[in-house]
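Note that one protein chain of the assembly has been removed; the remaining protein chains are unaltered in position.
After this line comes subunit A, so read on.
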């Protein structure tokens, strides 16, 4: 791996790991349920976009299977969130956390696109490990505590085990592709 790729990877991980800190920072964002719904949808959509990139660029079965799983599961979470906000008559509202996540994901997608073919699988999986860790922290530390509606809170709580399973799966994939 050349120095440029290493720096890119380190920067990506630092950026992703900093999401919860940016959220908590000195001023913890105050989110209402419409904004929390928006963050939930955006965070899931971001991982679907990463997965699409992986399916397009990877030739490794382990990586492609993992990416397909991310697409299907995160789509299922979005469907659950959409069904709930429809039931509650709430419209997901754009907010600073959603925008921050989107901005960072665009940077990550650019980097994933530029990564050399031979480095792509490791870069993608490392990003998945870091991203899931960051999202788990954000859901547990920000979204669940601030959610007012019991059904929304319940949905967020139900999503955490799925994210944790994805994190474990990503770590398994990482150990296999690095052999």
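Operating definition for what follows: a contact is a pair of C-beta atoms (placed from the backbone, for glycine too) under 8 Å apart; a residue touches a chain by one contact, two chains touch by 3 or more; residues count from 1.
What we mean here is this: contacts and distances are computed from a predicted model.
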Checklist entry - What does the UniProt entry say the missing chain is called, choosing from "Plastocyanin/azurin family copper-binding protein", "3-methyl-2-oxobutanoate dehydrogenase subunit VorB", "C-deglycosylation enzyme beta subunit" or "tRNA_anti-like"? => result "Plastocyanin/azurin family copper-binding protein"
Next on the checklist: Out of A:33, A:47 or A:73, which residue would touch the omitted chain in the full complex?
Outcome noted: A:73
Checklist outcome for this item: Contacts from subunit A to the absent chain lie at residues 69, 72-73, 76-77, 79-80, 158, 161-162, 164-166, 168-169, 172
